[in-house]
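Showing subunit A:
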Amino acid sequence: MSANPLLKIDGLSVYYGKFRALLDVSIDVGEGEIVSIIGANGAGKSSLLKAIVGQVPKVEGDIRFEGQSLVGRGTPDIVKQGVALVPEGRRLFPSLTVEENRTLGWETGRRGGMSREDIYGFFPVLKERRNQPANQLSGGQQQMVAFGRALLADPKLLLCDEISLGLAPVIIDELYKILPDIRDRGVSILLIEQDIGRSLAVADRFYCMLEGKVNLSGKPDEVSRDDVIKSYFGGHE
Partner candidate 1 sequence: MKPTILLGRLALIAGVIFLIAAPAFLSLRGMQLTTEFMSLLVLAMMWNLLAGYADIVTVGQHAFVGIGAYAFFGFLVLLGVDPYLSVLLAGVVSLIFAIPVMGLIFRLRAGYLAVGSWVVAETLMLAAGKLSAFGGGSGKSMPVSFVKSFGASTPDRYANVYWLAFALLAAAFLSTWYLLRSRIGVGLTAMRDDEEGAGAIGVNLRRARVLCFLWVAPFLGMAGAIITMQKLRVAPPASFSILDWTVYIIFIVVIGGVGSFEGPIIGTIVFFLIREFLNDLGVWHLIILGVISIGVILVEPKGIWGLLRRFVPGDLIPVGHKPRR
Partner candidate 2 sequence: MTGVWVNQIVQGILLGGLYAMFALGLSLSAGVMRFINIAHGDLIVLVCFLVLTLTTSLGLSPLVAAAITLPVVFAGGYLLQRLLLQRVLGQHVLPVILVTFGLSIIIQNALQGTYGADTRKVQGGVIEYATIHVAGEINVGVLPLVIFVSAILMVWLLDRLLYRTRIGARIRAVSDDVAAANLIGLPSPHIFALAMGFVGVTIAISAGFMSVWTNFDPTSGPSRLLIAFEAVVLGGLGSLWGTLIGGIILGVAQAVGGQFDAAWQVLAGHIVFLIIFALRPQGLFPRY
């Protein structure tokens, strides 16, 4: 963990009306790190990502990116700062072509760094399908477009929300293989997953969440599998 992490979340709580989805969560992501957040459904993982990009109604605590607070700023501003999200369920725009979907990423982002050709390097299949409507692609290909859209924003921090959801294992393997390559291009990754095995295999560090709180963190090879499972399901000691 570096002294000046790229992303530093400090005592974050998230509210939806009276419902509190996140309670006093503190998380760091360093430069060039893949950090994984694991937890069961409803643990508050997605709320965390939405809070980072400024899409929750009310937060307490602080979110700092490169030392600047992101709290209270609009999403377009945050994305321009270098944070991009691959949303849960991909969320492509069905009436837009593959190319148009990806171009939106470029328009909303920092407009530099990764080029279209770089993205086609990661996902060659998209090149031949670039003029098709996004909803005619398979689930795996749609996920690639969602990645491409986020990467074209040239992020310093890529947020990935449940990228394995609803995809075949072969496809998931392929996507996970690309994550270290993306990291090696200088992009830090905050990865949210329900799939403990895959997620821990690729992560440098991890946090485990339960009922809106972080209850375990560390490096994957320094924590026993049993402890992880216990934290994940909230087994009582």
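A few comments on the model shown:
Methods note: a residue touches a chain if its C-beta (ideal position, glycine included) is under 8 Å from a C-beta of that chain, and two chains touch if they have at least 3 such contacts; residues count from 1.
On the choice of candidates, all candidates are chains of the complex that A comes from, given by their letters.
Please read all numbers here as calculations on a predicted model, not as lab measurements.
In the assembled complex, subunit A touches candidate 2, while the other choices in 1 or 2 stay out of touch.
Listed in rising order, the residues of subunit A touching candidate 2 in the complex are 50, 53, 55, 74-76, 78-80, 84-85, 87, 91-96, 100-101, 103-105, 107-109, 149-150, 153.
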